[in-house]
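Read the structure below first, then the notes.
Yeah, one chain of the complex is gone here, protein chain that is, but the others are all in their spots.
Presenting chain A:
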Amino acid sequence: MKTTLSLGAMVSLALMAGASSLASAEAAAQGVDVAVASSDGIRSFNAEDVPTFDIAEDGTVDWPTFSGYRRYQSECHVCHGPDGMGSSYAPALKDSVMRIDYYTFLETIANGKQEVGAAKTLVMPAFGTNANVMCYVDDIWTYLRARGTGALDRGRPAKRADKSPEYAEVEKTCME
């Protein structure tokens, strides 16, 4: 819990708008904007049109963020550890996404990253041609932001929204 909000303010926020808004308030305190400002029927966006998660009062996670959980555990997990927690050699992405912006995130995934020195060898491959990653990069982003802000705990989200027809259509086109 952040100290910038009084407990009373927190409680009223939670009562008014549910858990997601509470997390948004916390996130705002951490300097990242994850509040839902709009939706295109596929996913939600913040005021700057950056994808964001939408977790309902009862904990139901929006489909794209749930999809991000699945894709993360498959594509990213073998280096970055379970639940965005980091491994013995790759950084904890749940923390990284609180420091870097959406566009840096996209750039790093598409082009990879190398920091090779005497003490460490950090090498991330370029995923730009990998449909299993690139078709879901916004999903992975919102999942990690949900983890980073504390809106989502470790493990598999217990409740999720269903995949929308719009999402399914875009997914199909992308994966073909």
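Heads up, the rule we're going with is that a contact is a pair of C-beta atoms (placed from the backbone, for glycine too) under 8 Å apart; a residue touches a chain by one contact, two chains touch by 3 or more; residues count from 1.
Heads up, the rule we're going with is that contacts and distances are computed from a predicted model.
One chain of the complex is hidden; its UniProt record names it "PQQ-dependent dehydrogenase (Methanol/ethanol family)", one of "CidA/LrgA family protein", "Co-chaperone protein HscB homolog", "PQQ-dependent dehydrogenase (Methanol/ethanol family)" or "Peptide/nickel transport system ATP-binding protein". Taking the complete complex into account, A:D83 is the one of A:D62, A:D83 or A:D138 that touches the chain left out.
The set of chain A residues touching the chain not shown comprises 69-71, 73-75, 77-79, 81-83, 85-89, 92, 112, 114, 116, 119-121, 123-125, 127, 129-133, 153-156, 158, 175.
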